[in-house]
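Only one protein chain is missing from this complex, and each of the others stays in its spot.
In order of appearance the chains are A, B and C, and numbering begins at 1 in each one.
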Amino acid sequence: MHSPATPPVLDAEAVSAYLAAEFPQIGIGRNFSVEAVGPMSARLRLHFRADQLRPGGTISGPTIFALADVALYVAILAQVGHVKLAVTTNLNINFLRKPGPSDLIGDARLLKLGKRLAVGEVTMFSVGAPEIVAHATGTYSIPPRNEDEVL
Amino acid sequence: MHSPATPPVLDAEAVSAYLAAEFPQIGIGRNFSVEAVGPMSARLRLHFRADQLRPGGTISGPTIFALADVALYVAILAQVGHVKLAVTTNLNINFLRKPGPSDLIGDARLLKLGKRLAVGEVTMFSVGAPEIVAHATGTYSIPPRNEDEVL
Amino acid sequence: MHSPATPPVLDAEAVSAYLAAEFPQIGIGRNFSVEAVGPMSARLRLHFRADQLRPGGTISGPTIFALADVALYVAILAQVGHVKLAVTTNLNINFLRKPGPSDLIGDARLLKLGKRLAVGEVTMFSVGAPEIVAHATGTYSIPPRNEDEVL
Partner (left out) sequence: MHSPATPPVLDAEAVSAYLAAEFPQIGIGRNFSVEAVGPMSARLRLHFRADQLRPGGTISGPTIFALADVALYVAILAQVGHVKLAVTTNLNINFLRKPGPSDLIGDARLLKLGKRLAVGEVTMFSVGAPEIVAHATGTYSIPPRNEDEVL
């Protein structure tokens, strides 16, 4: 349905405005910023904050999970537009190295964008360091237009 | 090595005191409380807080992730003792239903506790509701005593 | 939709006959047998065959994967009936111990059975041994009646 060559219908600014209005809890512009969106892809930045630290100066697992989840959500939202609301149904995350106290980048790539399910992967690394800190794959259910059909 | 019949070496109170002292970020007693520990198992409670809500009044994905991760960590810590520090290497989570605005319970069960790896599952549900809200499996690396051997 | 208390619409014999007729490749009665079905659950047996062995006398990963997948599929099929065809969309498997040269049991339990997605877990162990050999969780897409709606 959505070919990888199809350009996204929302750009980084439009996605950011939508998320700030509809999901203020995410903290777009404060916790995260949308660095770029592209065909079937998005790049998110997690702003380093001292209160996310675990002992040893590393970023917490839930915070890294949130980066993966938001990055995939942004990639879907930019590609499909904000008519439909995607819901995370599965997220599998591998923690590979402890990130240091700096911003994290999450590069999301959609592997499939169907009418009912979207699947993507996210590679995460610290700004300025080549090693992968964490890698996630996630599945999102895209609700039908007909509200009678439940998940 | 660790038979399911082996009782844990730390009780709920001892685990809670350890976490409060060593991992104040987790917020034991505030965000979470250890309801029980048993052989290869632990039960955690996530205290409902309005600032964890997503639109529609549900608890956020990262918060549910944190419940799963803390529940498995507590099950390992109680069984093994606080000499060794376990590190999350993989967490796979299925989100099944949107929880309402109430406390969540996470029932963790260790499937394997080896010298180097521990694997467990967590079933999560809202207090007073039988339906499973989310289910996770996680893998933890248990560091060797010899600090020279790296992950 | 499907409460855990709802009895399955097909029994073990009916599911076995359906699979033998429609999916002869699975090898019901030869590779696998359906030991039992219940509300939101199924028990499958993998018959030990020497050609599935890996060096050291253990059962191969793909064979254990097949047991998990068939067990979950049978649990869905028994509960829903053979009108709809479920498709595996995700399977996450943890290999915990190397099984010896004997039959394996896979105990499947559905965690959710919605109109569009089913999610379940499978615990696998060797006949006569209490230790868990492998554990899997899987997600299945249940196609709509309307063939125009694609996955």
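Throughout what follows, a residue touches a chain if its C-beta (ideal position, glycine included) is under 8 Å from a C-beta of that chain, and two chains touch if they have at least 3 such contacts.
Treat the numbers as computed from the prediction; the structure is a model and nothing was measured.
Q: List the neighbours, among the chains on screen, of the chain that has been left out.
A: Across all of the complex, the chain we cannot see touches A, B, C.
Q: Touching the absent chain: which residues on chain A qualify?
A: Residues in contact with the chain left out: 4, 92, 94, 96-97, 111-112, 119, 121, 123, 130, 132, 135, 137, 139.
Q: What does the interface between chain C and the hidden chain look like in terms of residue numbers?
A: Counting only chain C, the missing chain is touched by 22-23, 25, 51, 53-55, 60-63, 65-66, 69, 87-95.
Q: Just the residue numbers, please: which parts of chain B touch the chain that's not shown?
A: Interface with the chain not displayed, on the chain B side: 1, 89-90, 92, 114-117, 119, 139, 141, 144, 149-151.
The rule is simple: only the chains that are shown with their structure count from here on.
Q: Which label fits the chain touch graph of this model best, line, ring, star, complete or other?
A: complete
Q: Taking shared residue numbers divided by all residue numbers at the interface, is the value for chain B and chain C over half (same) or under half (different)?
A: same
Q: Please work out the Cα centroid separation of chain A and chain C, and write it as a whole number of Å.
A: 32
Q: Using Cα averages as centroids, what's the distance between chain B and chain C in whole Å?
A: For chain B versus chain C, the centre distance works out to 28 Å.
Q: Using the touch rule from the top of the page, what residues of chain C touch 2 or more other chains?
A: 92, 119, 139
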